[in-house]
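First up is the structure itself, then whatever we jot down about it.
For this depiction, one protein chain was excluded, whereas all remaining protein chains were kept in their positions.
To keep things simple, chains are lettered A and B as they appear, and every chain counts its residues starting from 1.
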Amino acid sequence: MSFELIKDILIATVPLLVIFPSLFAFTTWMERKALARIQNRIGPNKTGIPCTRIGLFGLGQPAADGIKMIFKEDIVPRGADKLFHLLAPILALIPAMLILCFLPLEFPWGKFMSAPVQAFLLDSAVIFFFAISGLATLAIFMAGWASRNKYSLLGGMRAVAQMVSYEIPLVLSAVVVVMMVGSLNAKEIADAQTGFNWFVFTPWGLAAFVIFFIAALAETNRSPFDLPEAESEIIAGYFTEYSGFKFALFFLGEYIAMFAISGLAVTLFLGAGDGPFLTAAPWLSVMWFIGKIFGLIAVMIWLRGTLPRLRVDQLMAFAWKFLLPLSIFNILLAGLTHFALDARVAATSDAILYSIHASHTHSDAANHDHPKPVAGQKEAVMGALHYTDKDWMGAMKWFSKAALKGHAQSRSILGWGFGIWAMSLIVLYVMAKGLDNVSRSTAKPREYLYAE
Amino acid sequence: MSILGGGIFKGMAVTLRNFVGSYFYKERLTTNDYEWRPDGALPQSIGDYPKEEGEQLSDTTTVNHYSRNFPMLLHDTGEPMDTIRCVACQICERECPPQCIYIEKSTEKIENADGKPQFYPAKFDIDVSVCMSCQICVEVCPFDAIVMNSQFELSTPDRFGGLLVRRDDLLKSNDYYHKIHPQEAAARDQKMADDKAAKVAKKKAAAEKAKAAAEAKAASAAEAKASEDKTEDAE
Partner (left out) sequence: MTQEITFWVLAVIAVLGALVAVRRRNLIHGVFALMIFFAALSGLFLLLLAEFIAAVQILVYIGAVGILLLFAIMLTERVTGDDARDITSRGSFWGWAAALAVLVFLLLPAIQSADLAQTTQPHNPSVKALGQQMMDPYVITLEVLALLLTAALIGAVAASQGGEKTKEDIDDA
């Protein structure tokens, strides 16, 4: 193994191992502060610089928590399976760290690499992401089983059932994007969205993004799907019997998984590192990427502060009777609308291109019979060129410019585009509404005998 | 037909309002961000909290009227031990679910606020590390002697002795009660007065009844005597 390869691998992996755990520390602080403010409290505000009374808004809290976790006693229950009890938190962290490699994060120091060794350049990066993130389920099951505690086991069972169920809508909603890009390569998916061609702006992309985000919440056991660790029912679920540093590892693994799955949502739907000012400063791309991840994390925290926990039957009904049919329908609709739109618009833009071509050849042949250029034809041609380049936002800009000048073909393209766009949004909404009505859990809440 | 997911957005709007509002409106914050005190001095009672200028000692320091934390013993106006309401009947001790109350009854009686000789608790300890704030002792007390305090800053370096609250620390005046829970205290005073009036009326009624009963008894005894005589005659 050459020195160059080792250097490349270190450049590719070390930033991930440094940046995301430090972001984890910051996120715990952010989450505690945000939850506190949502509940009209102040949150951590005293832990700042040690031995002084400088609070720094409690930014020292993650460090203090970490020190506390390291020095806490590590308790292993007497009946526990010692080996598995030790392995479970490690196994929970490893897949979470691994899947970070599949996010198309292009750090500026990547140019010091002699060969591209990043995992997101793999041809099947997205499949790998789902495959490896599924391993977290095993760790949770292991923890629940090895603790030999009924609450742990219940939590583990709930976690496995939930994660297996929600993985299906998660993958199916990602399939739409894979279908449109025609690649499982994370880099290609990211490149397909440059210039604000984010998939979330399309109707099927929006629906898939919402499904993906909900399923991601359930995958990472976040509120309102935090049944596996429902503290009012089963103490702490699968990590009831964990303390000290093992607990910290679980915690870290959970947050890293949150980052990773938000990162995948950003890659698939929110344009990855795409954003303004990229031509002036390409290094901003990483900042945009991490900023979008933080936006999604903030929404997760916000939801945690807002929503109550679901019941088990509601959880399962929601996954199987609402998200799954909707995501399958979404794939169908994405194919149909894309096909219809593409056929129509491609034909028209081809016609535009052909007409300009024809007029050129014609004008060469017979100068005297020069046809009058149609108003806005130049813009329409630009739009058509952008369209063949799959830059839909750019195409729309040029087509609308042409349409404003009274170009009939552009008008028809825009009409078709917006018509199909609005129609599919309406169809998706109606479908979701219908599924919601059908899939509502019929179980009535228990009547309280002693309620007074 | 409601909008799909409308409830979620409504809830998120509420929490967003809380989030933003808590930065701008101090009265939203339920807890006080009090100043650092001199070494080791934790605030011991509600009066110890710093007050902003012009602010009355009110429920801003104690969350609100309905906050309750751990029980306290009440005494009426006067010296605490002379006007203590508790008569050491030990009902609360028996009813307490986590059994955190320990009472020792006195051997001799002293006069209470009404001038009636009563027993009193020689010892009355509540282990607040065990107490679960269920308020059952308050519900069962026939003498309105135990009510809930709202003092919440109870940290102490001594986790055994420091969390065992003794009788003299538990005793609080009725005025203090009125201060922390005005509505509840007024209602309780009203109820006590009503009870007292009802008791007096009942006593009066009972006395009359007893009198009537005695008369009736005398009459029936005479009648019975007469009927006995009759049967004897028949034989």
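Quick notes on this structure:
By our rule, a residue touches a chain if its C-beta (ideal position, glycine included) is under 8 Å from a C-beta of that chain, and two chains touch if they have at least 3 such contacts.
Just so it is clear, the structure is predicted and the values come from calculations on it, not from any experiment.
Among the displayed chains, contact with the absent chain in the complete complex occurs for A. Note on the undisplayed chain: of the listed residues A:30, A:69, A:127 or A:175, the one touching it is A:127.
Among the residues A:148, A:321 or A:401, only A:148 touches the chain that is left out of the figure. Check A:25, A:160, A:206 or A:331 against the missing chain and you find that the one touching it is A:160.
Residues 1, 84, 122-124, 127-128, 130-132, 134-135, 137-138, 141-142, 145, 148, 153, 157, 160, 164, 167, 182-184 are the ones on chain A that touch the missing chain.
By our rule, only the chains that are shown with their structure count from here on.
Across the complex, chain B meets chain A through its residues 1, 4, 8, 11-12, 14-16, 18-19, 21-23, 28-31, 33, 36.
Chain A makes touch with chain B in their complex at residues 34, 37-42, 45, 53, 302-303, 305-307, 429, 432-433, 436.
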